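Shown here: the complex without one of its protein chains, the others still in place.
After this line comes subunit A, so read on.
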Amino acid sequence: MSGGWAVLVDVRVLLLVGLLLVVLALATLVLSTAARRLDRLHRRADGARAALVEQLVRRAAATDRLARSGLLDPAASVLLAGAAAEALGVGEPARTAPVVPPPDGTAEPAGAVRLAQGRERAESDLSAALRAALPPEVLADLTSRPEAEGLLGDLATSCHRLALARRLANDAQVQVARRRRSRLVRWAHLAGRAPAPRTFEVDDEPPPGLLP
């Protein structure tokens, strides 16, 4: 009699434990798949953002070289050198002094947002300065001078690649944002303390006629 009871209990416990294990295994599988997917997107977004930052620096550097080449009139040179220095300078603090994240760790640090906004403004200003300093007639004149060829080529390439890098970076941010809106990711807090995705909005229209 008691032996029969023991068997009955055993079966129930076994069933329960088995069920629990299956549920756990399923949950692990679902969560790890979702985490891996999100992680892949995060890594891609980080990489694309790094490429964007590099292109921003390259464009500012190319502008600076053109400004100091003596090929442009003094006023345009000053305008371009100033805009390039501004763009490079706004990007600088991020390199030297990391901003401390807020203790809850969920949102992007306020300093970083301010920094990004300042940078967006400085880069848009640089685009506007380039368009102002290189109107079609100046561009046509520069194109005809052999000593300007390398400088203009660098600038054209960096402008084109900046637009490319920005589109890739923003696309990656949008994908991350969408994935992070999914219920599973929010409930399981899969995004951890990764900063909130944020697109980089800047006017990157190159001077008309400046073709790589």
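Structure notes:
The rule is simple: contacts are C-beta pairs under 8 Å (C-beta built on N, C-alpha and C of every residue); 3 or more make two chains touch, one makes a residue touch a chain; residues count from 1.
What we mean here is this: contacts and distances are computed from a predicted model.
One chain of the complex is hidden; its UniProt record names it "Glycosyltransferase family 4 protein", one of "Glycosyltransferase family 4 protein", "(2Fe-2S)-binding protein", "Multisubunit sodium/proton antiporter, MrpE subunit" or "Energy-coupling factor transporter transmembrane component T".
Set against the missing chain, the residues A:Ala62, A:Ala83, A:Ala148 or A:Leu190 yield one that touches it, A:Leu190.
Between the chain not shown and the residues A:Ala61, A:Val138 or A:Leu168, the one that touches is A:Leu168.
One chain of the complex is left out; on subunit A, the residues touching it are 28, 31-32, 35-55, 94-95, 98-99, 101, 105, 108-109, 111-113, 115-116, 157, 160-161, 164-165, 167-172, 174-175, 178-179, 188, 190-195, 198, 212.
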